[in-house]
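One protein chain is absent from this view; the other protein chains keep their places.
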Amino acid sequence: MSEMVTAEAVVAALQRVGAELVAQEAYLTSLDQQMGDGDLGITLSKIGLALQEFAAATPVEDDIGKWLGKAGMAANKAGSSSFGTLLATALMRGGKVVAGKTTLNGADLAAMFAAADAGVQERGKAQPGDKTVIDALHPAAQAFAAAIDAGQSLRAAGEAALTAAESGRDSVTPLRSKIGRASWVGERTEGKVDPGCEAFVVMLRVMLR
Amino acid sequence: MSEMVTAEAVVAALQRVGAELVAQEAYLTSLDQQMGDGDLGITLSKIGLALQEFAAATPVEDDIGKWLGKAGMAANKAGSSSFGTLLATALMRGGKVVAGKTTLNGADLAAMFAAADAGVQERGKAQPGDKTVIDALHPAAQAFAAAIDAGQSLRAAGEAALTAAESGRDSVTPLRSKIGRASWVGERTEGKVDPGCEAFVVMLRVMLR
Amino acid sequence: MKKILNQPADFVPEMLEGLILAHPDQLSYAGGDLHCIVRADSPVAGKVALATGGGSGHLPVFLGYVGKGMLDGCAVGDVFASPSADQMLEVTRRIHGGKGVVYIYGNYGGDVMNFDMAAEMASFEDIEVRTVLVKDDVASAPPAEAGRRRGVAGMVFAFKCAGAKADMGGSLDEVVAAAEKALANTRTMGVALSPCTVPRAGKPTFTIGEDEMEIGMGIHGEPGMKREKLQSADEITERMMTAILDDLQPAAGDKLAVMVNGLGATPPEELYIIYRKAHQMLAERRIGVHRAYVGEYATSMEMAGASITLMRVDDELAALLDYPAHTPFFVQV
Partner (left out) sequence: MKKILNQPADFVPEMLEGLILAHPDQLSYAGGDLHCIVRADSPVAGKVALATGGGSGHLPVFLGYVGKGMLDGCAVGDVFASPSADQMLEVTRRIHGGKGVVYIYGNYGGDVMNFDMAAEMASFEDIEVRTVLVKDDVASAPPAEAGRRRGVAGMVFAFKCAGAKADMGGSLDEVVAAAEKALANTRTMGVALSPCTVPRAGKPTFTIGEDEMEIGMGIHGEPGMKREKLQSADEITERMMTAILDDLQPAAGDKLAVMVNGLGATPPEELYIIYRKAHQMLAERRIGVHRAYVGEYATSMEMAGASITLMRVDDELAALLDYPAHTPFFVQV
């Protein structure tokens, strides 16, 4: 039988992500100051706090999917910059595909990842290569699904996703941002890491910890 | 017979004063920045320019007094801060007492000095000891009159006036300003030279040159 | 960071509290949330309602234009951050007077995503919502990519014209058309001389040399066309005006509304020096000025700099612009 992720583990992972977003406020803000308006860390710190509060206060009640959807709504209330809204969208879409479940297996997690990826693309209308979080999220979702399909462990699939996210992030660093605020910075974005890609890597890394 | 000052000499003196006021703009402004609003040098530079233009363009036409009065009106138009207005008043009052004259002797100059002193006190309502230009102007006018009364030369009387102006200026430096903008600076004016006193000394010095 | 505030996290809520205390006759808020600012007399029955929204730090944009003859409501975000879809929905519900709601706001990712979500949610509640995006900043993309441009001070002309149309009793279509017509004729460009600091970030968003300026900077400090040596007022004005005129292409005999807008720290004296040159350039081209607005209309907290907005007006737009309006920040009689 395949490995299972319990509700407790999901709650703990969300807590870790929340705490990490608070801890990385200054770092992520400094990245966004270079090619945006400098609010990314602030937004994500507020979301991080809200997610921790949500996770502490809200019982899962035998439905991880619904619980994640509600986490997404809490995130959107807490901070609704571009990235914040996409993060909320990812949580809501990811939750939707596992509605009613009390534990998650590898295939569930891969489906969540894919739904989040699709949801973010739909909401944000960015294409791969536009130098947005998509360029880390999309390869990560694909690598995760491939590893699960190949029968690898959850940990191995997670590591594969992280590696794919990091190299996706790095692959677009030389490029010019084509969407959102950074697109107005034009050539001056070339060579600078996309703050959203980095924020995603930060979150994924702490989820696996 | 006593020494006489010609109209040409009066015109030349006003030219020298005008040029000096332009040259000292930055210095006088820096003094006013310490206990005022930083416009003294600017105002006097504008007045200096206007006085030079006036002196170059306006013939004396056998009436030094009227000519000086008109110089005062030109000064008021050019710059009307406190000091600028008092300077204009001094020129107009000084001119009034020598109306109709084509040359000036020591007694005329002493009368002009006294009239300027009285006019400035009347217009500005400052008392000796308030730490204003009065504290340089009043002793200078008195020293000048005393020297003339004692039969000294114009040059000697002028030197006496300058010495009196300088020591008047220095005598109030330790004091607190009691009138005008500097009075709001309060104790922080103690130990700082009064910009108006210094401006008067600067003008007197170049008149004697 | 030299700001008059208490805790950075309280900057926006305390500002909103002060605003409601200062203007109780004109402004109120919906859903128990200060971030959902609405006209005190909303909903206005039988009138098309107008809403906007966006980050804080731009006063009078956005909430400053809520009032008679302009907007009905505004969802207020944190500094430079979009409000949430929920907050927009709350505003939408409260202002809906039965004739639909028009969203007019700047073309920024976070705002677009959240307003789109709010519009979807509102449609479930049978509130018809239409959206007009403001994309007036010529410095943010070339004409071929005008759809990518960001929205800056020009949105005020859209608020004004659409608000007048709604107050006159216009239908939902007519109000949308008025906003779109205003924006089709509106272009803006700005220049920044100093940065601003997001209170919670604590340090300036960008740095700029003591003798430099950024031509075409956005109102959140987004860079523009070029970083250059500081020039004279006339040269700066010429740069901005030329870029706008090249894009808008007004003809001799046209009439324009002109807005010279201060970004926050620039004194009105300097704005009038800019206006002087702008007016002269228009006169040389035999272009008339229908109305001039000189002051602070869309800011970036304590940023120094200015923008110029031109709107070409025909009789209809002129009448909409001249129509009275009355908000805490904008009164026209």
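In this document, chain identifiers A, B and C correspond to the written order of the chains, with residue numbering beginning at 1 in each.
Here, contacts are C-beta pairs under 8 Å (C-beta built on N, C-alpha and C of every residue); 3 or more make two chains touch, one makes a residue touch a chain.
Note that this is a predicted model, so its numbers are computed, not measured.
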item	value
Where the missing chain makes contact, among the chains that are shown	B, C
Candidates B:66, B:101 or B:123 - the one touching the absent chain	B:123
Touch with the omitted chain, as defined above, among C:43, C:60 or C:151	C:60
Identified contact with the non-displayed chain, of C:123, C:171, C:232 or C:249	C:232
Absent-chain contact - pick from C:30, C:301 or C:317	C:301
Positions on chain C contacted by the hidden chain, ascending	2-6, 11-12, 14-19, 21-23, 56-57, 59-60, 64, 193-194, 210, 230, 232-234, 236, 264-276, 279, 292, 294-296, 299, 301-302, 304, 306, 326, 329, 331-333
Chain not shown, touching residues in chain B	29, 33, 36-39, 41-43, 46, 73, 76-86, 89, 123-124, 179-181, 183-186, 188
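In this text, only the chains that are shown with their structure count from here on.
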item	value
Arrangement of touching chains [line / ring / star / complete / other]	other
Distance from chain C to chain A - Cα centre to Cα centre, in angstrom	32
Chain A and chain B, separation of their C-alpha mean positions in angstrom	76
Interchain centroid distance [CA atoms averaged], chain B/chain C, Å	55
